[in-house]
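One structure is given here, and the rest of the page talks about it.
A single protein chain has been omitted; all remaining protein chains appear in their positions.
Let's turn to subunit A:
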Amino acid sequence: MSARTEILDRLRSALHDAPEAPEIPRKYRHSSGMNEEELIELLRDRLLDYKAGVSVVDEASVPAKVAELLKGETSYVVPAGLDERWTALAPGRVVDSPEEPLSVEELDGIDAVVTGCAAAVAETGTIILDGSPGQGRRACSLIPDHHVCLVRAGDIYGVLPEAVRRLDVTHPLTWISGPSATSDIELQRVEGVHGPRRLDVVIIRS
């Protein structure tokens, strides 16, 4: 008998008492009822708590803010599909596209990465990337040591269930809540281990 058949048989026989699957009570919050300003404030507060950098700007100020954040980096990668105007003032741009992907070694030689995002959750300070154009494949936002992430205020949701219901889970998803961190040594939090050690979030007001 194959392992598959045997395990499924064992599990069926383990349920000899035919337990009923209970109804799942979903009385938890499904929305926060917050307005844009409140959402921005909450997201900012949570991200700062994780030691991420946060700026809130108007659309017109994005290029200057991005250039300011990238000052000192010799090169940065952007995934194909990211609004070119956003990085217009920052020198050193390299584009990663599905047609011409950079190698891991090339990515390792690049200082920073600038991406958009699919959604953000204010209450938990979480940015979600789903690999769509402008967000890129996962290696892009992982290997460079400095991640600048642009978040449109309209993509911020108050609580996790709101965001989850707007995402397509069959895309590879990366949820990011602050820079890489560890508390493995005497529980003392250290920001920056293997993932990007610096995370800057630029929130764009509508």
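In the analysis below, contacts are C-beta pairs under 8 Å (C-beta built on N, C-alpha and C of every residue); 3 or more make two chains touch, one makes a residue touch a chain; residues count from 1.
Rule of thumb we're sticking to: contacts and distances are computed from a predicted model.
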Query raised in the report: Name the chain not shown, per its UniProt record: "Nitrite/sulfite reductase", "LutB/LldF family L-lactate oxidation iron-sulfur protein", "Extracellular solute-binding protein" or "ABC transporter permease"?
Result: "LutB/LldF family L-lactate oxidation iron-sulfur protein"
Report summary line: Contact residues on subunit A toward the hidden chain run 2-4, 6-29, 46, 49-50, 98, 101, 104-105, 108, 121, 123-126, 131, 137-139, 142-143, 160-161, 164-165, 169-188, 190, 192-196
